[in-house]
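Removed: one protein chain of the complex. Kept in place: all other protein chains.
Moving on to chain A:
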Amino acid sequence: MTDRRRVNGPTGGTTPVVFDPELVKNFAASVSKPIRTRAARELRKIFLQTGLTPSASGSAYFEVEQHPSHSHGLARSSTLKITCTVHGPRPLPRSSSFTPNMLLTTTVKFAPFAASQRRGYIRDNAERDLAVHLETAIRGVIMNDRWPKSGLDVVITILEGEDDSWWDTGLSTMSSGGQTPFGMMSILSGCITAASTAIVDAGIDCVDIVTGGVAALVKKSELATGNSNLELVLDPCPSEHDEIVACCVVGYLKARDELTEVWMRGDVSLTPQVGVGGQSEVDSLINGAVQAASAYHAVIVSSIKK
């Protein structure tokens, strides 16, 4: 659908003009592909704060640490910056019929400048898809029978989303084959974490705190040798890897040890592997994602208590 109501920016990419002489000299080096410098099981640090939007009943801001190697203020790859506001529980419009449970509405929207590819103001399929995933993740924790005849709106704005490409090329580093890019998986994970923090901030009854976590199977670089050429990494940054074989995002309830949401993509086998302790690739992916999610739980708790 084309947007006829606004004056839109150019659809193609534009290149910012660089004036810094230092940067111009080392330009090629500074825009080279970022490399994962942290350990396979190490997560990027996150920043989480509640109560940023005073007019909402609950709100949260979520940000992921920048890649350490950036030069002259030029980041090599994009990170994740998400704001979430929760409105409600509020009465449903008069026209709506009676519901014994609270109606949950989730909206995910990329800011037009969130990625290297400019987004429109009208929600596209990827955003709707994320919203549905987010809704399934949250629905399980909210005690929606405690709020009959009311509605809850969870609105997420992604201020900066992770691209599969690093910023210079604008080309995808791996063949996503027209499918959703892997960056969407970590975006969803961030959305789940931010939304559940905002819901707790709004004081809505929940059975537990849901957190998002991502794990991925990536091709090892040629130098590393081992019996398997695949490696499990937590919290993958898609632009840092040559090829992501499979990726999994979960919505995890730590206190109950339950999953409300699993989204897995890629080429994985169900048969147990020798290399990874007798687990199948699917199991190890889910376990990895759960591990990442439970690490974020502590951050949420401390940000709520602040």
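Here, a contact is a pair of C-beta atoms (placed from the backbone, for glycine too) under 8 Å apart; a residue touches a chain by one contact, two chains touch by 3 or more; residues count from 1.
Everything that follows uses one rule, which is that contacts and distances are computed from a predicted model.
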Tell me the UniProt name of the left-out chain, picking from "Sterol-binding-like protein", "Exosome complex component N-terminal domain-containing protein", "Phosphatidylinositol-glycan biosynthesis class F protein" or "Proliferating cell nuclear antigen".
"Exosome complex component N-terminal domain-containing protein"
Looking beyond the chains shown, say which of A:V18, A:I35, A:V132 or A:V207 touches the absent one.
A:V207
Check each of A:P91, A:P148 or A:P272 against the chain that is not shown and name the one that touches it.
A:P91
If the missing chain were put back, which residues of chain A would it touch?
51, 55-57, 90-91, 93-94, 141, 143, 200-201, 203-209, 253-256, 300-301, 304-305
